[in-house]
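Data first, discussion second: the structure below is written as structure tokens.
One protein chain omitted, others in place.
Labels run A, B and C following the written order; every chain starts at residue 1.
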Amino acid sequence: MTIHPTILSVPAPEGLQPRCAEARTRVVSNTPVNGEYHLLTLDAPAEVLACQPGQFFQLLCPEPEGEHPYLRRPMSIYGYDAEAGQLQFLYKVTGAGTRGLATLKSGDGLNVLGPLGQGFTMPAERKNLLLLARGVGLATLAPLARMAQQQGRRLTAICSARRPELAMSVDLFLSYGAEVIVVHDGDGSATPEALRSVIEAQIAQGRVDAFYTCGSARLLRLLQELGAKHNIPGEVAMEQQMACGLGMCQACVRSFREGDQVVHRRVCREGPVFPISEAIA
Amino acid sequence: MTIHPTILSVPAPEGLQPRCAEARTRVVSNTPVNGEYHLLTLDAPAEVLACQPGQFFQLLCPEPEGEHPYLRRPMSIYGYDAEAGQLQFLYKVTGAGTRGLATLKSGDGLNVLGPLGQGFTMPAERKNLLLLARGVGLATLAPLARMAQQQGRRLTAICSARRPELAMSVDLFLSYGAEVIVVHDGDGSATPEALRSVIEAQIAQGRVDAFYTCGSARLLRLLQELGAKHNIPGEVAMEQQMACGLGMCQACVRSFREGDQVVHRRVCREGPVFPISEAIA
Amino acid sequence: MKDLQNTPPCDMGVQIGGLRLANPIMPASGTFSEDLSDVFDLDILGAHVLKTIMRDARAGNPTPRVCDLQGGMLNAIGIPSKGIGYFRDTMLPYWAGYSAPLIVSISAHTMDEFAQLCEEVTLPGVAAIEANISCPNIEADGRAFAMRPDTTEQVMTRLRAATDLPLWAKLTPNTGEPVEVALAAEAAGADALVVANTALGMSIDVRTRQPRLGNIMGGMSGPAIKPIALRMTYQIARACSVPVIGCGGIATRDDALEFMIAGARAVQVGTATFQSPTVMARLVAELSDWAAAEGLTSIEQIIGTVTAPTGGHS
Partner (left out) sequence: MKDLQNTPPCDMGVQIGGLRLANPIMPASGTFSEDLSDVFDLDILGAHVLKTIMRDARAGNPTPRVCDLQGGMLNAIGIPSKGIGYFRDTMLPYWAGYSAPLIVSISAHTMDEFAQLCEEVTLPGVAAIEANISCPNIEADGRAFAMRPDTTEQVMTRLRAATDLPLWAKLTPNTGEPVEVALAAEAAGADALVVANTALGMSIDVRTRQPRLGNIMGGMSGPAIKPIALRMTYQIARACSVPVIGCGGIATRDDALEFMIAGARAVQVGTATFQSPTVMARLVAELSDWAAAEGLTSIEQIIGTVTAPTGGHS
């Protein structure tokens, strides 16, 4: 495995290990999965591979023909492997930046900045985890599932999708030893009401010490309600338009409850992972 | 040989064949020659291959890393072959645009606009032609040499260069049946004085009915002087910064003598080929 | 989006004051000439806008007259001109061969000269006059007329008196008071406002330490100025009641739509033609396909349809 040098090795301040770095990586593969998504695998240098589940990178996307993405695009870490020197992202093609990503071919270079932000926390007493997400949001939870398995926690993953065959990463979650429940729009199993019953049943069986979710405001509200009712803690990974990704520009704020107050926090710095109880959907 | 469609087929005005077209070509090869230059060979559609020696194309150069050429770059036609569907340019890497050209690999696409401008003229009575140029300027004269050979004219090509091994296209001119004289800076044979003797000798032998040159102001002045003295006509291909390449923007004007007056002409439209006697070096 | 095959075509005509254009796409002054007819049939355009002319023959600026930038270019062409006689005797008859309306751009350094030229180009075959008031005004210390509301109103009043033809005013992005200038042009009787001309810029060759234009400074155009021209279009379309014609950095169908949604009734395309001489032909076709697919019956239905941002902090 080749380790590519970072673009710039700036002298780190005495005794301080830079938390993130701007690095030039090389594309191992970039393949369509599941119709709507692409899986990007990169050869990456060690200094960007000390990742936590829930953290993200800012990718400097190549320009697709006739379009000119300027800012970096935030992407959750889908997989990281410091030993193999690899980093993975799972993305949905939505605009100029992700269209640019989709043009990447094996062997191409890609400049990445990361790892960024605060990842998920998993206090020891959370032995039974419930993961709930929809669409590409599941990508964000994949490394969390892997870590949970390594730490011997029990995992239930509810994958919500438009159609059952679009439910992302089912096999991956199964391989991490999760019990996987697929719900979809076709049979009404993905409505908040239907989901509420499924989750209530899990709670009743004592299978839920904490919730982990990301993306959907509807799912967040459902978990806030269930969490408050059953006193179950949880975390959510949130999104916001970003510029710097480092905490400097204040572009990415969202509102959060802090006691009686509503405060702004930066998704890129204080997040992207926040306590479910404090998030405002 | 694949013919690629033009980007846009706009309905041509009734009965009028567009003189030039914007076409998407494909790179056959792009190889360094002679240290300083690159030879670019393209698969091109028939509608851009009705070329005249001395005409040029405007190339939409790809962006090299970290640079952003916006305007097209003018390049003389080095070779064209309507039957083979091929077009060739010989270029020197000097700035952002040509650095972008140098990144092109076999199979890549390249958007070209042309053929543009007025080519060289060769009235029947010009039986003995003297071609004089330096550096990449010789590229412009290559298709002229080929046409002269096809028409059975006699050809002398003086190739001027910094070092003899840098003299461009000697073999090519030889293959077109030209007598080739290489002059270079190393032994003083490329100074205007030395060149004057060489050319005077050619004239004395009756080998010069017309001059063709391009590029260098110094060579142009020499030929203006010799042309006036011996009453020998000639043509020069000139350069100027361009924007549109079509005659619309007036960016590319140069001054020319027209009787007693100095007038502006557009290099892209009235040129790039002009009578040597009217040019102002 | 509906199915393209089964939708009736949309009426692409737009009304600019008294003038009806077959479609909203036209060239920007100085980036268009008869030479483009080598590339496509110019009669597919909504209008033909000529390079600005001045009364007397002039050479224009020293070279280099252009240089390129990230996302655009600088130009200091100046206004080389063969004079009014050449316009009347040679250009006008040539353009009479087309059916698209002819828009004649004029300029001058003094109000008298401007008004006189305006009268002189008021000729059969001319559909409208575009007053390029973004040119240096000698009576105002070299500042362009369109830099200030007062000079704008003065010169437009003189031009209004000099012609019965539809009169457009072309504004500059270099002013700090774009809305006040637009209101002044409207008050003086402009029939439409072209928003906008180039932004004053500069570029230096680090190797030679020389400016990259012979004229030192020049006008910036192309995609890089689009956000500025769009902002002015939005501000001016809200403040004025005469039609606004958007101009600045338009290169794609969505660019044209952005200006129309912001309030422009038509758009001018300049620098993009240098990158791709077929771009205006493509825009006419793509805009019409888009409108049909959207189920519009008239392209005018999209003008000024910008909505408030949802906004929010969450």
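As a convention for this text, a contact is a pair of C-beta atoms (placed from the backbone, for glycine too) under 8 Å apart; a residue touches a chain by one contact, two chains touch by 3 or more.
The shown structure was predicted, so the numbers you read here are calculated from the model rather than taken from an experiment.
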| item | value |
| --- | --- |
| Contact residue for the chain not shown (choose from A:28, A:90 or A:113) | A:113 |
| Absent-chain contact - pick from A:27, A:50 or A:71 | A:71 |
| Options C:79, C:193 or C:224, residue touching the unrepresented chain | C:224 |
| Sites on chain A contacted by the missing partner chain, in the whole complex | 7-8, 10-13, 16, 18-22, 60, 68-72, 111, 113, 240-254, 264, 269 |
| Chain C residues touching the omitted chain (full complex) | 59, 62-64, 69-72, 74, 147-148, 174-177, 199-204, 206, 208-211, 213-217, 220, 223-228, 230-231, 234, 254, 257-258, 261-262, 305-314 |
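In the analysis below, only the chains that are shown with their structure count from here on.
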| item | value |
| --- | --- |
| Of all other chains, the one whose Cα centre sits farthest from chain C | A |
| Computed distance of Cα centres, chain C from chain A, in Å | 47 |
| Distance between the centres, which are taken as Cα means, of chain C and chain B, whole angstrom | 36 |
| Chain C: positions in contact with at least two other chains | 71 |
